[in-house]
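What follows is a single structure, written as structure tokens, with notes after it.
Complex shown without one protein chain; remaining protein chains in place.
Let's look at chain A:
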């Protein structure tokens, strides 16, 4: 008994360990976290999988055994007690009960039985030599509560044990089975790491792309895994994901077909979160989702030649790619068709009590969510192994009526992405920008651009004849600086060569010169390509301005290519958890017993009432399994009905203390 109760405390403390230390992580994470020394000790102590370690199971076993012993020892006595009416109680034992009362007043047998049945008591009568004893009781099921609640613990633990995969644990202990720790193709996994389809209980995962199928799943086991064969073949037809207007996911659902191993369709259905499908005693759950390897159409712009080439590939693969004669590895990550971001509040942050109250009053958030559309993330790794990571968004990004292509870049995984915003032309293509960039960054073209820009400025009267030569030189200089490194290069030149007092004025002039030159550059490029001269309007001005910023930013882009996502053919993937747990219903039965037991123990009061009638008078005695204020109340009730005289006396006692 004492032992069993102490076990509850021990179990609670042991359980804490597994919540403080995250369980069943990849073992390498632990190694990094704790270092080799502690890792080995913790692993030996089973701390990475506390709840399946031998010592934890031992505590549970002790709990089951000691609870069983408690039941074994107490239940026979309790059953006897439940059956008994204790009608053999002697006068002196009744007088020793704290809630008892003797009165010389006589009491009729009929009123006793009427009172007892009115209050739900069952009774036995014992006729003595000169007395009649009514031994009554109610709420005997209270005792059953003890049995239910304690049996429940044993039943639940046994159910849990059934699902705890004991046969596999034993097979592991005897070395018959051992987990596979290598990443090797499925058909090379040895039988010692494979579990047959008739395995009593399992819980494992599998990830399927749309259209693909599996007849095995993987069970995590310490540092490795087991391959569990399924009694059927699971195929993912399609995966669906729906979103709320706020961008949060609303529904994950997988349409699946289940075939038997001969290829005959057994069941077809949809698995959703909270709505598993059960086939052949195996429950199939929706557990994760992702990209299943989507087809991608990429456009690779060589930034040196400004030429583009189309590349067709798939997400989640690596492939070699040649840019400007150098070899790179293109490592494609997951394709993400929807990218919803919360852009913050649409209204200003509350700054006074009134506006704070207004915010607190509204249950609808005013968040600005935007869908950035399909995005592919990838790394471009050069021959030395250095990689830069990029994000490429397919849809044009609209801002104040103009359209841009967004490309994110980061050099360290820990950094967040920085974005380059490249203006798109009226066809939503990069071609105009690339044409402009090609001519602006080509030093051989600078003389032509400078000459034409100067001629234009002279014709418009912006430059005098005497200043013409100087203006052309300045234009040429600005173009050369910009082509060398964008705005930072011009800035560096200004800082080095121009006195601080004049720097601002000169910078303004340079910018104007550069803008004019940009327009002429595009006009030249267009006419060479056989395209019309661009219009001289605000839209064109903005395009040129954005293009200059983008060209400047691309100097920092890190790789000689800009990769554009032009199209995709999405293939989604869905992760399933499959379980067979025969112990589930046993555990539920135990749970039912537990609730019943607790209810009986706390909410059924076992009362015993003795009424002894004799020529000398009447004796009333009441006991209960629990001595609370309720017992006092009930005793007062019985005496008030059966022996009203004594109740009146009691009232008097109270009034004259």
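In this section, contacts are C-beta pairs under 8 Å (C-beta built on N, C-alpha and C of every residue); 3 or more make two chains touch, one makes a residue touch a chain; residues count from 1.
Convention: contacts and distances are computed from a predicted model.
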Leaving aside the chains on screen, match the unshown one to its UniProt name from "C-type cytochrome biogenesis protein CcsB", "Probable glycine dehydrogenase (decarboxylating) subunit 1", "sn-glycerol-3-phosphate-binding periplasmic protein UgpB" or "PqqA peptide cyclase". "C-type cytochrome biogenesis protein CcsB"
Consider the whole complex, including the chain that is not shown, and state which of A:213, A:340, A:359 or A:604 touches that chain. A:359
Missing-chain contact, candidates A:22, A:88 or A:122, resolves to A:22
Pick from A:77, A:106 or A:249: which residue touches the chain that isn't shown? A:249
In terms of residues, what is the contact footprint of the unshown chain on chain A? 1, 5, 8-9, 11-12, 15-23, 25, 29, 33-34, 50-51, 160, 163, 203, 244-246, 248-252, 272-276, 283, 285, 287, 356, 358-365, 577-579, 581, 584, 587-588, 591, 594-595, 598-599, 602-603, 626, 628-630, 633-634, 637, 640-641
